[in-house]
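Excluded from the complex is one protein chain; the other protein chains are retained at their positions.
Presenting chain A:
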Amino acid sequence: MTRTRRRRLLLVGGLFVGLAAAVSLALTAFSENLLYFYQPSEIASGQVPTDTRFRIGGLVEENSVERNSDDLVVRFTLSDCDASVPVRFKGTLPDLFREGQGIVAYGQLEPGGDFVADEVLAKHDENYMSPDVAEAMQDDQGVSCMPTNMQAQR
């Protein structure tokens, strides 16, 4: 390798390393804002602002979904392993919404502790299987209160 080429390579490499460092510093600084949702336990421990709208993500607790017969209001409990939050929502739910499913709700905490959502999105997990396999796996799956990919990895 000639000297000019080595110099150019160092220049390009240096530029890249510098930029990568800058970007990673910026992303670390902004990482709170990049979080798409908070979790119920973070609400329970008071890490979440109560005066603004935010997103909350968790599992729909088993047997917690209640529907009104005369309008579209749905109530359910959203939980992670440590805490749960009652949620109220009026509207149509996505296809994947069901008990035990991870969802993300957007709305605001009421003073009483209820979360009033005006948008509910279902979060799909990374597992794909045929119905037979899913049925066979049900027995040895055990209780998981939260799909692993929904747990914050900070």
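The rule we apply is simple: contacts are C-beta pairs under 8 Å (C-beta built on N, C-alpha and C of every residue); 3 or more make two chains touch, one makes a residue touch a chain; residues count from 1.
Rule of thumb we're sticking to: contacts and distances are computed from a predicted model.
Visitor: Going by UniProt, what is the name of the one chain that was not included in the view, given "CoxF protein", "Heme exporter protein C", "ABC transporter permease" or "Holin-like protein"?
Guide: Its record in UniProt gives the absent chain the protein name "Heme exporter protein C".
Visitor: When the complex is taken as a whole, what residues of chain A touch the one chain not shown?
Guide: So the residues of chain A touching the unseen chain are 5, 8-9, 12, 15-16, 19-20, 23, 27, 31, 34-37, 39, 57, 92-97, 104, 119-135, 148-150, 152-153.
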